[in-house]
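All protein chains of the complex are present and in place, except for one that has been dropped.
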Amino acid sequence: MNFVEGAEIRDTKAPAGPIEERWEKRKFGARLVNPANKRKLDVIVVGTGLAGGSAAATLGELGYNVKSFCYQDSPRRAHSIAAQGGINAAKNYRGDGDSIYRLFYDTVKGGDFRARESNVYRLAEVSVNIIDQAVAQGVPFAREYGGLLDTRSFGGAQVSRTFYARGQTGQQLLLGAYQALERQIAAGTVEMFTRHEMLDLIVSDGRARGVIVRDMVTGDIERHFADAVVLATGGYGNVFYLSTNAKGCNTTAIWRAHERGAYFANPCYTQIHPTCIPVSGDHQSKLTLMSESLRNDGRVWVPLRKNDSRAPGDIPDAERDYYLERIYPAFGNLVPRDIASRAAKNVCDEGRGVGPGGLGVYLDFRDAIGRLGRDAVEKKYGNLFEMYERITGENPYETPMRIYPAVHYTMGGLWVDYDLQSTVPGLFVIGEANFSDHGANRLGASALMQGLADGYFVLPTTIGDYLADGPFGDVDEEAVAAAEVAVRTKIDRLMSVNGTRTPDSFHRELGKLMWDYCGMDRTEESLRKALERIPELRQEFWENVKVTGVAEELNQTLEKAGRVADFFDLAELMCLDALVRSESCGGHFRAESQDSDGEALRDDENFAHVSAWEHSPDGTPVLHKEPLEYEYVKMSQRSYK
Amino acid sequence: MNLTLKVWRQSGPKDRGRMVTYRVEDVSPDMSFLEMLDVLNERLILEGDDPIAFDHDCREGICGMCGMVINGVAHGEQVATTTCQLHMRHFEDGATITIEPWRAAPFPVIKDLVVDRSSFDRIIQAGGFVSVPAGSAPDAHSVPVRKEDADAAFDAATCIGCGACVAACPNGSASLFTAAKITHLSLLPQGQPERLSRAKAMVDQMDAEGFGGCTNTGECTAVCPKGIPLDTIAQMNSDYLKANAK
């Protein structure tokens, strides 16, 4: 696949000056919309996860006319609901040395120096307000006996800054946002459209002015107009078919916006989570995450010998390889996500994996049970063990758990500036759908923070500055018709192929291809192979997919087919991006770029930039680089040996 | 495993619907219930049939999207388990499994096993929130909350809004769902100012949606995947009576 290089992106609209003052400055500089005018301004928010839900509610509170969309039957079901671990905030309630600056520092470093300093600092700054807001809404965070909020340390952080609500933090935060949203719906400031899928963006006179959506119950293609459009449609990890994402997670909304002019940044940055329940067979439809906290007490091992088919209990200690403890004696089982993931893949590639297909490693609690007693282990991990047993039918108190890495989060997304505005004026992108704050790797418990920071605090301010110029008048009918025709054509095409393969079978094949060639480690060769195979498979898809039923009713096969079609296009760009970025950084590991110990090796000379891809009608992507500069955190290579 | 499935098929809201029998063979015991249906659906597509429509999303028991009545029991007989978390190893080879949608007037069938649960959202709209605009919150530590209260509130707050309680209740009552939210907010200091008006508004909305009244039969809590306890309903009743006494 060819690409051309376009102009560098120089201005991200972040104010200059000391980093602590930038957000304050921007807030002050942002123009205000007078309350009477707000009622005349319409905003569309697509997505009701932490980002979209909080944004729609807040914009409603501010007095704008908001239309909110989601593909589920209720806004409360957005995939944010599944987040388990917790949410970071620099509250320093423990007095353990945390601060806004430290959270900022950790995030920039954790992102392997591929995130923007200004954005990250703002994120850390706003994080404290999120906790206040959530508590006031009645989010039942874990508390200590004194009645104050409990925190824990998460994902290798040295301070205890993660707030949590048992293993259901995402759920409780989302319900808080959902309730705020429902309150606005009742107040009439937000109109909610559930079971509506966004299929195109309407761009008129160079501004994002609306969306084309399909009513998933009736099949009606509807047009909705507004003065600004906000996308909060989550991540695209499902391009791998198997991931920890919900089945409906898709790239359709952001991809079609990309086709209408929004740059797509760093599509290749994906995060793989090391502790998921392994695949049990071809029927596998999704992967389930097990909390990372299990690694605090479980020991990871595989048999020393290849193809050892003995039961784990029959393998004596001398014939076990506790490979993380062996290779990384300092951090042992607690090495960062990407390192743990890659190490697991390596041992499985050597033929030492366990379980079906040899794709798994043991996470053993035998020693923890011996040391702490079964009761203590049960108290700490009881519900996780139960979940594991429910899915696998195996009892982890007796046989070690089997785990394997799985795709979990996508750091890439639509490019946005400091105001969270994309390259299409009036199109704002928030939450996992944008690329902004995590660089090449996201810290645990930081995605929830980012979604809510964007939705409650950042976007409502910055969008006002844009809307101060509105209302923008009538939408160009031709632009609308063009978008609508594009949508209808695509649907008609899918309905008319009538081939011999199901959308799922294509999705599975694409996913496997991406996992094999653009997964945990990527090589020039594998990526080139992928770039060859994807267009072939895509062609077969368009010639041989089978969608039954009619488009004018609830048709889940059609929904799937449409999403798979967009995944093909995205997959291609991901592989291209991964190919062009010949360094390793964060979640992106190019096998060619490693040091003598097999550690990821960054190439700051050539790749200290964001890769923002522009779609061009002739199909040749244009690469715009946004250089990254580090004024506050000194660039350094990480080491966990 | 080989199974016989009797599945409710209804092409749209206006169709009368019927039970259709399918035989599925070579089902793996490791499959989840929905994966078993996935496999059947792929087969149906290839045969040019309309696949069975069912709601699902997270497939890890938290989004509340999935739900069907399996052999007469909402989410199946496995205790505290959503349909997506139910695995085929709990069924016997050769078994006949009846699969039906949630049945309740306020949950009209959209297609096959997909029902419209927007009535739940409207119950929340009636008052299931704390009115606190973004940016106006005091510091989170300004109001301590007893751990016991926080934990009890949490227990109620874990409701995933799946609707199994309604599906199981002989009266088609949404009391457990409504009570879970009322209790969650009632137990926290943040929920106090609106406590009574909230209970009244939500219960009245539940009635307006056409749900039945609770006669404390407890079927709801028995099928609830999150084990929301019945005393949430007592809490709701108490708040409601107090609201009316005013």
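Lettered A and B in written order, each chain numbered from 1.
Methods note: contacts are C-beta pairs under 8 Å (C-beta built on N, C-alpha and C of every residue); 3 or more make two chains touch, one makes a residue touch a chain.
The rule is short, and it goes like this: contacts and distances are computed from a predicted model.
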Out of "Heme exporter protein C", "Succinate dehydrogenase cytochrome b subunit", "Ribose transport system ATP-binding protein" or "tRNA N6-adenosine threonylcarbamoyltransferase", which one is the UniProt protein name for the chain not included here?
"Succinate dehydrogenase cytochrome b subunit"
Can you work out which residue in B:34, B:88 or B:109 touches the chain that's missing from view?
B:109
Cross-chain touch to the chain not pictured, restricted to B:138, B:193 or B:218, is B:218
Could you list which residues of chain B touch the chain missing from the display?
6, 8, 10, 13-14, 16-27, 39-40, 43-44, 47, 49, 69, 71-73, 77, 98, 100, 103-106, 108-109, 122, 126, 152, 168, 170-173, 203-219, 221-223, 229-231, 233-242, 244
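The criterion applied here is as follows: only the chains that are shown with their structure count from here on.
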Roughly how far is chain A from chain B, going centre to centre by Cα mean, in whole Å?
27
Residues of chain A defined as touching chain B within the complex
54, 57-58, 61, 72-77, 79, 81-82, 91, 93, 129, 131-138, 140-149, 165-166, 168, 171-172, 175, 178-180, 182-183, 185-186, 192, 194, 217, 246-248, 280-281, 283-286, 288-289, 390-393, 456-457, 460, 500, 502, 504-505, 546-549, 553-554, 556-557
So, in the complex, the side of chain B touching chain A is made of residues 11-12, 28-32, 34-36, 38-39, 42, 44-46, 48-51, 53, 55-60, 62-65, 81, 85, 87, 89, 110-111, 114, 116-118, 120-121, 124-126, 128-141, 143-147, 150-151, 153-154, 157-158, 160-161, 184-185, 188, 190-191
